[in-house]
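All protein chains but one are shown in place.
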Amino acid sequence: MGIITVATDFGRVDGYTAAMKGVIKSIAPKSEIIDITDELTGVAKAAFALYRYYSAFPQGTVHLVVVDPGVGSSRKALAGLVHDRFFVGPDNGVFTRVIQSNLALKSIWCEIDVSKLSFRKISPTFHGRDIFAPTAALLSGGKSLDGLGTKISNPVLINIPEPVAEPDFLRGEVIDIDKFGNLITNIPACFVLGNPKASLGEYDSIPFKKTFSDIEEGFPVAYIGSLNYLEIAVNKGRADSFFGASIGSKVGVFF
Amino acid sequence: MGIITVATDFGRVDGYTAAMKGVIKSIAPKSEIIDITDELTGVAKAAFALYRYYSAFPQGTVHLVVVDPGVGSSRKALAGLVHDRFFVGPDNGVFTRVIQSNLALKSIWCEIDVSKLSFRKISPTFHGRDIFAPTAALLSGGKSLDGLGTKISNPVLINIPEPVAEPDFLRGEVIDIDKFGNLITNIPACFVLGNPKASLGEYDSIPFKKTFSDIEEGFPVAYIGSLNYLEIAVNKGRADSFFGASIGSKVGVFF
Partner (left out) sequence: MGIITVATDFGRVDGYTAAMKGVIKSIAPKSEIIDITDELTGVAKAAFALYRYYSAFPQGTVHLVVVDPGVGSSRKALAGLVHDRFFVGPDNGVFTRVIQSNLALKSIWCEIDVSKLSFRKISPTFHGRDIFAPTAALLSGGKSLDGLGTKISNPVLINIPEPVAEPDFLRGEVIDIDKFGNLITNIPACFVLGNPKASLGEYDSIPFKKTFSDIEEGFPVAYIGSLNYLEIAVNKGRADSFFGASIGSKVGVFF
């Protein structure tokens, strides 16, 4: 019996995530629930947050991700196996980054066949409790993906922009902003060679350093973040406010 | 040794709930703590949230609920057994919905006798740490309710309004609003037969559907929610804002 991580957008006050945890413990009493968050703010954020933690967990971990505005519609319910971890959630793009960062590995995705769960009547508005939590519990207990549904080859992906390389110049954009206002870009570390400068908005020579505190307080800094992508921060400040930046803001790297 | 769920209104930043968890693990090292929330917003919300998750957990689970503005006053400290789950918390109505939804089952409620805990000096302002957490830990470890206090027959109940049936018309009201702005009413599913319409404020023909996405985005929809009560939502919107609705707003069902 293994670990089941639980990430949702249900908030902490209504008891929705709590009901999911109860279902998990009822079906798989020996599973270990690890709380991730109840505060995801959309499919893109879910995809990004999951990418930050999924591979830190041991092989065999079941990652349950429920951000599901289309609950009860024709969107599929998914269970998958990638990089030796299981994934369970709606087929709306929450697994995009896991899928795209593991294209070289074998991955399996199944549409969950709810007739194989048969624990209770399924509420059309709460698949977290009635479909996804039971599926995660069954996988944690050793049930195979094959036994839970039908293989599909094309899970839904959201569009994550790629950086564009020009001579002596790399054009990317902000694809996530964290709680501290740090700007995470789509420019991978391996593209950042030599002693470049970064540009964002009116700022065209943001220096590259190793960490925030390598620059004076209140000044912007570019660095390779903990996900191995270019990030831009302000030491002891918020880069999103400093630059007026948001998701999609253009970022350049000059060599 | 079993599961102890922990729900409070202490917030996450001060370490109050953390201290309760420490006490639990010190008394009942093999118990498994499941985090529910630290963000309950009052007794009525606690009663509703608990109702959403308590029965999803296995028999024997201890549900600890601490929303306790009257801490240290003459309000009793309660421990109970209903529907094969234990409940521990202040006698201020937080268990109202559990009690009222299980009137047909045997239930036992005891006033906790603090002299039987004897773990430490009891702070008059933090019974969560000094009374409720130890009680939950002892119940989880197999101690009987009888050994912890004296039976009482009338735990405090808060007033939860009942719907009123008229010929071809059912009048209820909003009794909870969730994080998404969905309106949960006091009208049970079993009363919603045929092909009715719902009314709320100036809107007198809200269509019944199975789920949010059965209606155009931005439009209101009535449906049977995951608790088997009538709910009203706006597809990809907030019904509370759309209708200007709040707890107590009147809702009708026309047949």
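When the chains are written out, they are named A and B in that same order, and each has its own residue count from 1.
As a convention for this text, a residue touches a chain if its C-beta (ideal position, glycine included) is under 8 Å from a C-beta of that chain, and two chains touch if they have at least 3 such contacts.
Keep in mind that this is a model prediction, so the values were computed, not measured.
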Among A:Tyr16, A:Trp109, A:Phe132 or A:Phe212, the residue in touch with the chain that has been omitted: A:Phe212
Selected from B:Gly11, B:Pro161 or B:Gly218 as touching the chain missing from the view: B:Gly11
Absent chain, residues of chain B that touch it: 10-16, 18-23, 25-26, 29, 33, 35, 69-73, 123-126, 129-130
Contact footprint on chain A, counting only the chain that is left out: 3, 5, 7, 34-41, 45, 48-58, 61, 176, 178-179, 210-214, 223-226, 231, 236
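What we mean here is this: only the chains that are shown with their structure count from here on.
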Chain A and chain B, separation of their C-alpha mean positions in angstrom: 31
